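Every protein chain except one is present and positioned as in the full complex.
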Amino acid sequence: MNVVGKSVARLEDPPLLRGQGAFAADISFPRQLHMRVVRAEVAHALLVSVDVAAALDAPGVVAVWTGEDVAAIPPIPFRATKLKGLEPYCQPILARGRVRYVGEPVAVVFAEDAALAEDAADLVMMELEELPALLDAAAPPGNFDTTHATEPAVVRKGYGAVETTLAGAHVVLELDLYIGRHSGVPLETRGAIARHDAATDTLELHGTAKKQHWNRDEIARLLGRPPSSVHLFEGHVGGGFGVRGELYPEDLLVCLAALRLGRPVKWIEDRREHLIATNHSREQRHRIRAAVDAEGRILSIENTFFHDQGAYVRTHGARVADMSAGLLLGPYRVPAYRVTGHFRLTNKTPAATYRAPGRFEGSFVRERLMDAIAARCGIDRIEVRRRNFVTAAEMPYTRPLDALGTDVVLDSGDYALLLDKALARFGWTARQEEVARRRAAGEAVGLGLGVFVEKSGLGPSDGVRMSVDASGTVELVTGAASVGQGVETALAQIAADALGVDYRRVRVVRGRTDRIEFGSGAHASRVTVMSGSATHLAGLALRERALETAATLLQAPREVLRIEQGVVRRSDLPDGPTLPIGEVARALAPGMPLARGQATPGLTTESWFHSDHMAYPYGVHLAQVALDRGTGKVSVEHYLVAYDVGRAVNPMMVEGQIAGGFAQGLGGALYEEFRYDERGQPLCTTLADYLIPTIAEMPPLDILVTEDAPSPLNPLGVKGAGEGGTNAVGAAIASAVDDALGGRGLVTRLPITPREVLRMLGEIEA
Amino acid sequence: MKPPPFAYHDPRTLDEAIALLAGLPNARPLAGGQSMMPMLNMRFAQPDHLVDLNRITGLETVEVEPDGTLAIGAMARQRDLERHPAVARSCPMMVEALGQVGHRQTRNRGTIGGSLCHLDPAAELPLVAAASDAVVVAAGPKGRREATFADFARGFMTPGLDPDEVLVAVRLPALPAGAGCCFLEFARRHGDFAIVAVAVTLVPDAAGRIALARIALGGVGPVPLRLPEAEAALRGAAPGADAFGQAAATTRHLDPMEDALVPAWYRRHLAGVLLGRALATAAGRMGRA
Partner (left out) sequence: MTETLHTETLHAETLHQVALTVNGRPVRLQVPARRTLAEALREELGLTGTHLGCEHGVCGSCTVLMDGAPVRGCLVLAVQAEGCAIRTVEGLAPHGAALHPLQQAFADHHAVQCGYCTPGFLMLALAILEEDPDMTEAEMVERLSSNLCRCTGYVGILRAVRAAAASWPRTRPA
């Protein structure tokens, strides 16, 4: 019985439902110390001195460190980026000489318990000389230090002759658009617990997520240890969304402290810290210009944008700006394109990826542009998109662009078909009539849409190790990680089908560097595609080996044997002899006759999957909104996400990803924004000020998952499902609000706040 | 985000509590804790002594006095008031307001006295007190005293209590016959503190005109604000769009608080819109004089 494609129950749920999860704060070791970080309370200042004397004398305090104490540790590095010259902008683990954002770690206190550490942290005194805070990435760059400006790099990409299209264009449109700063804000804050096992000279870090192997290698390098003496462990992870599991200063500080102080060290971030210290995202201003012919066909796009990176370049380097540049064009055919992305630092919390990074932003920009083209050319908003779509016949479609270090080749897709299906499901035509009727009665209602192409399955390679034990239980060890999205279940389903076992008999081991040498973690919607494909290959290889062995044991031809529910049977003799795969594994154990001559004993295999290109899922978001003319409140009355994922391994979990992703997109579209005052003080430092949607804010949500365009790039045909729910929420809601305001292109900024709506309502009534 | 160290006291009588507050340096009372505990966890409040009022009996009573005054003990839980038949009869506006105080879950612990003493400028219960001409009862070493809510609400999050005084009750005069009430607020998310809230009571005369109007606004000033100009404008007027529009227009002269997240103009605008809507609703709820 095949389980891939079925909404089977999640393997992860029972312990989580019983309160038996192992989240970071749930991990403790005997004699552990607690770390508290003392953070800058000023956005930009010279750090003249730090006085830790009073803190050192406080009850329960074991040590207090400042930047001087960790000066030998290099700053936090970044992963692959093609841009040169980012190194001077990396963040030191504790500030030295200057602080650059409110929340920057300046000192750390180690004490016997968390409350005592916090008591002592309050006693650390800083002498600061405040400097002007740079808060606008679109303003002229300032000084990062005495030798570097606050623009580390400019991302440039493009193809075709943009200039020549301008002359022959029917219209040239120009838009100025802004996406507000917001971020993942998982319900579990970060945490890190380090201990050094002196008996084996092994440094362990617990509470990790997302990128264990890369982080392990870098921690080892920065602390001058062999990588094999450092191990990272992942327990349960309370939401990732891009922000958790990057290498942060606190991760290194607990490791260093465990080594220096000879005791386990635990750090649990508090919520205020989380909102000022964990990666922010999204803040970008775009000036976009398009040349269009009389039929509304795009001739060229010029995209100039300013990316607000915050105070330091973190582990992603310039990746979000790079994706904003390389993936902006989405589903449309654009003959000429030029992008200039100003990657700039400001005195705010450093930024990096958040679910659909660069695409939530890009879809808002591109789809605002498509609406503007429709309005200017007098063409229906749906029609203008249809006219510009890359067609199914053109697939695979190569764009002379790169993103994430690989060329953009759209692998498969039928964008027009999905748009048709979405419009029908949503009842677009009937809703248009409803909107017209209600407008006539004085209401401000509107419909909106966003069409987008996602990306997933970032390569280059992923490996898994799969073994069957004597009980017939399958262990799948993967270098992937889980941030709570159901990785174990999805991989178990794939393994189960490939090998021929019950998926509930597959134990998935992930997020541990001590069990597998290599891994790429969980990010960029890559796990199902990359690790899933490797799992599929491993399952097939293991099945083959099991059948060959069983053929010998059962004295039967290999061709008549099959594995069902973990038992080898003869397909030609329904009542013939059977052999549980646990018995097959036993027969391959070291010392058994059949194991001789095998390179590796046991029923075990390791398989790798390689891919040079990404798989591109695509989707359509449709929204209906009503505006309150008195308060400016936006009510989303109905919403549809249509998403083609090639093939859904577990449709229930795919829908879960979309619904959750939508709620986050809704936050970014209407509620969530990290705001600052003119001195760079963050204004949203509690969950009462940073407005995550509650269930009461959720509109009726319809989800349409299609499988019209399986990816030709992997054996399963899958594409990642993690980010499509978020991608175009800003775009579609902006489009709908703008439609309710008369379709005049007034909506240029996210999030759309009630008072902005009021101001715009005033403009249409004035 | 751990509270600073403090000494904890849990007196069983009001006199003990007052003696503790009077005798201990930097002592603060603790009621339902739904505002105080976040302030402690975030270390915005750093008392040396915390005097827990939760074990004192007799402070959670709800009574209707012979003249119809609704007397509510300061430690009455918001959730209990929300479903108390006497509150529903005597002060329906409070029930409507309570539905918007945080969430049902926080109302299980939150008390009316705690909310009045915390005196957040946008909080619902102080606004109800202001709109109801409430009188508060405080007890201290020198005995009990009463104060109008207007006198009690001294300034931004500053109740008119001495450090050794405890708010013990709030008394809401009986509503005149036929009064229609409405409590309305606007917040970004359900359950959040309001940006602006409005509480309205309209009392009809025998002819169905408005004999008396009581209007209070929250989120506009440092404390709940009564609108005497609007109240005067409505006195003797026939309920309807004209009168309500005129009353709502008086909000144009307001000079609301401005902070980095919400500009004054938006609060002023919301005050007018919500007042107009609340008046219409309250008028619809009026009965016979």
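In order of appearance the chains are A and B, and numbering begins at 1 in each one.
As a working rule, contacts are C-beta pairs under 8 Å (C-beta built on N, C-alpha and C of every residue); 3 or more make two chains touch, one makes a residue touch a chain.
Just so we're clear, the structure is a prediction, and the values are computed from it rather than from any experiment.
**Q** With the full complex in mind, choose from A:Q20, A:N143 or A:S571 the residue touching the hidden chain.
**A** A:Q20
**Q** From the listed residues A:R10, A:R333 or A:R439, report the one that touches the chain absent from this view.
**A** Among A:R10, A:R333 or A:R439, only A:R10 touches the chain that is not shown.
**Q** Which of these, A:H170, A:R271, A:R629 or A:R675, touches the one chain of the complex that we don't see?
**A** A:R271
**Q** I'm checking contacts with the chain that's been left out. Which of B:G33, B:P92, B:P159 or B:G272 qualifies?
**A** Hidden-chain contact among the options goes to B:G33.
**Q** If you put the missing chain back, which residues of chain A would it touch?
**A** Listed in rising order, the touching residues are 9-10, 12-14, 16-21, 23, 25-26, 59-61, 112, 115-116, 184-189, 236-241, 270-271, 483-486, 652-653, 655-656, 659-664, 686-688, 692, 694-696, 698, 701, 725.
**Q** Over the whole complex, note the residues of chain B touching the chain we left out.
**A** 1-8, 10, 33-34, 37-38, 40-42, 50, 52, 54, 79, 102-106, 108-109, 190-191
Throughout what follows, only the chains that are shown with their structure count from here on.
**Q** Between chain A and chain B, what distance separates the C-alpha centroids? Give it in angstrom.
**A** Here chain A and chain B have centroids separated by 44 Å.
**Q** Which bits of chain A are touching chain B when the two form their complex?
**A** 114-115, 118-119, 122, 270-272, 630-631, 633, 671, 675, 677, 683, 686, 688-689, 691, 693-694, 696-697, 754-755, 758
**Q** In the complex of these two chains, what residues of chain B are touching chain A?
**A** Touching chain A: residues 1-5, 38, 42-43, 186, 188-193, 260-263, 266, 269-270, 273-274, 276-277 of chain B.
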